[in-house]
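Here the complex is missing a single protein chain, while all its other protein chains stay put.
Letters A and B mark the chains as written, and numbering starts fresh at 1 in each.
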Amino acid sequence: MSGITTTPRWTRVLGYTVITAVAALYVSPIAFMVVGSLKPNAAVLAEAGSWRAFFPSEVSLNNYTAVFERVEFLRFLLNSIIITGSIVAAGLVVNSMAAYAFARLRWPGRTVLFTAVLALMILPFEAIAVPLFYQITLLGWRDTYVAQILPFIANPLSIYLFYAFFIGIPRELEEAARVDGASTARSFAQIIVPNCKPVFATVAIVSFLFYWGFYLWPLMVTVGPEVRPLPVAIAQFQTLPPLRWGDIMAFGVMMVAPVLALFLIFQRAFIQGVAATGLKG
Amino acid sequence: MNARPPRGPMGLRQREAWAGWLFAAPALLGLALFMAVPFVLAVGLSFTNLRLGSPLPTRFVGVENYARLLEDDAFRRALLNNAIFALAVVPLQTALALALALMLNLDLRGRAVYRALFFMPVVFPMALIAVVWQLIYAEGDSGLLNGFLGAISFGYIEPQAWLRDPRLALPAIIVLSIWQGVGFQMVVLLAGLQAIPRMLYESAALDGASAWQRLRFVTLPQLRNPLVFTALITTILAFRVFDQVQIMTRGGPNRATTTVMYEAIQAAYSRQQVGYAAAMTVVFFVCVLIIALVQRRLVCEEREVA
Partner (left out) sequence: MRYSRILIAAALLSTNSLMACGGREAPTAEPGVTLLTVWAHSGQESERQALTRMVEQFNATNDDIRVDITFLADGGYNSQVQSAALANALPDLLEFDGPFVYNYAWQGHLLPLDDLLPDELRERLIPSIIEQGTYAGGLYSVGMYDSGLGLYGRRSMLDEAGVRIPAGPEDAWSADEFEAALAALAAITPHGRALDLKLNYTGEWYCYAFSPAIQSAGGDLIDREDYQSADGVLNSPEAVAVMTRFQSWLNEHEYVDPNTDDTAFTGGRVALSWVGHWEYPRYLEAHGDDLVVMPLPDFGNGPRTGQGSWNWGITRRCEDPAAAMRFLEFLLEDAQVLAMTEGNAAVPATTTAAAQSPLYAEGSPLNLFVTQLTEGYGVPRPATPAYGVITSVFEQAFDDIRNGADVQTVLDRAVAAIDRDIADNEGYPEPQ
């Protein structure tokens, strides 16, 4: 039989056409946003119902400059970077260390606590959002970076992902280091970390994606623009009079551009990282 | 053995125990303070009538909040909406993701480009998507979707008020959520597809299996793990829906799109009724727990049977 591993020509042509059409349709909202950011404000909604939504008659960067004039976009961007960066960086350290302790070290209470961590994995943030809000308010941490970073550093899912990976590393490597007199910290830092770069990348990427777009918590916890991150900023920008859709689209483009750029450059790592979470689960 | 002071293996084990605690301590502290404590607090607060900022004293009210929840139209509708959301999104998103993954699995040139295009929405924050899609769903002639449907149907399909029609609002939000989530599932399934050994297909073909049968009996069983995992994640996420509702519809029209989290945040943040909101989140967690356990049970059973 021929053709089981190579697909016949008509299937390929059909496949190409279908997938290209689907992809174009799929990406159209993104295109709409980008084109809208270049159009004069009044035209964005007025022309949204016609083909002009994708092929503007006049383009300019006015909306982008308007965004900077109307709100402190750079501050919001900086806030998002600081908050997401801190959560991810601190999370990599804290969660991997804990996973190492569960995976490799023997200590009293290990099994019980590990089960507890797994149980916390299904506890969605929303279930604790309200009491956490109350706690944060009592501590006086409202409208700070701390309130947006600290509660999210320790993460059960990250611990689990690290754990699943560490288990798979052969013990011989560490045992060899132990014989040489290495401490736990050293064998962790010098053996595990260099050999587990993929899982560190995975955890970093998945965390980053989630917390960059985090909306609910910053909405509850921030007040003024000082520590407000991008998702809350764009939602509030939309309610800031005068209502100008072109400016809002420009805000959106600038908001997603850094992440999109990171994604396009590190595409491989992103996709592999995301896929790895699914396969391990 | 000898009565020597502890050294060697004993000392080593103690050091290992210390190391274990030390390494795990920061994470455990974080989880305890910011997950376990709030959860216990939620349960506790749900039995009080705490209203933030009120000069009136907080009282213990037993199960009164829960009783009120049972009668609360908005909350019941929210639970229903979340259930509808999950029941619609999980199969639809999975089917679409699987279809896309299968298509991308064919040896097409430029596969990486397509993969990137379909994955792009995943990278977008939901808050941004909600803002942009408001224009797509705008009513009348100046909505992108209305314009598109009108064009391809030659005017047969009339412009709809997607976000303001009680029958269309929830489906509209579902479509938008699927749009954002498919990429994630597709990538996982694609990786799973590529991990299937070709040998299985070849032997199936030798046994005379058609393409459809190969799909059913080789591909799908091999994809069980990723499928179940993504289905579970999607279900749990379906109960967490908040951003889109808050930005696009505020739970309307007529509560057609309200969700459990939206109601809880409204109660806690806008009406200062923290006790009542805590009760909502406890009910929410119990629902998620039940679903997770049920799905786990199903998966384990299947594994045993297989």
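The rule we apply is simple: contacts are C-beta pairs under 8 Å (C-beta built on N, C-alpha and C of every residue); 3 or more make two chains touch, one makes a residue touch a chain.
As the structure is a prediction and not an experimental result, all values here were calculated from the model.
A.B. asks: With the missing chain put back, one of A:L61, A:A185 or A:L264 would touch it. Which one?
C.D. replies: Within the whole complex, the residue contacting the unshown chain is A:A185.
A.B. asks: Could you tell which one of B:G110, B:P166 or B:P197 touches the chain left off the display?
C.D. replies: B:P166
A.B. asks: From the listed residues A:A31, A:L74 or A:V146, report the one that touches the chain absent from this view.
C.D. replies: Considering the complete complex, A:V146 is the one touching the chain left out.
A.B. asks: So that we can see where the missing chain sits, which residues of chain A does it touch?
C.D. replies: 42, 44-46, 70, 82, 86, 89-90, 93-94, 133, 137-138, 140-147, 149-150, 153, 185-186, 188-190, 193, 219-220, 223-227, 235-236, 239-243, 245
A.B. asks: Residue by residue, what part of chain B touches the chain that was omitted?
C.D. replies: Residue positions of chain B that touch the missing chain: 26, 49, 51-56, 73, 138-140, 142, 161, 164-166, 250, 252-254, 269-273.
As a working rule, only the chains that are shown with their structure count from here on.
A.B. asks: Would you kindly tell me how far, in whole Å, the mean C-alpha position of chain B lies from that of chain A?
C.D. replies: Averaging C-alpha atoms per chain gives centres 15 Å apart.
A.B. asks: Which residues, counting only chain B, touch chain A once they are in their complex?
C.D. replies: 13, 15-24, 26-31, 33-39, 41-42, 45, 52, 100, 103-104, 106-108, 112, 114-133, 135-136, 138, 140-144, 146-147, 150-151, 159, 179, 184, 187-192, 195, 198, 201-202, 205-206, 225-226, 229-230, 232-233, 236, 239-240, 242-243, 246-247, 261, 264-265, 268-269, 274, 277-278, 281-282, 284-285, 288-289, 292
A.B. asks: Applying the document's contact rule, which stretches of chain A touch chain B when the two form their complex?
C.D. replies: Listed in rising order, the residues of chain A that touch chain B are 1, 4-7, 11-12, 15-16, 18-19, 22-23, 26-27, 29-30, 32-33, 36, 44-51, 53, 94-95, 97-98, 100-102, 105-108, 110, 113, 116-117, 120, 122-135, 137, 150-154, 156, 159, 183-185, 188, 209, 212-216, 219-220, 230-232, 234-235, 238, 245, 248-249, 252, 255-256, 259-260, 263-264, 267, 270-272, 274-279, 281.
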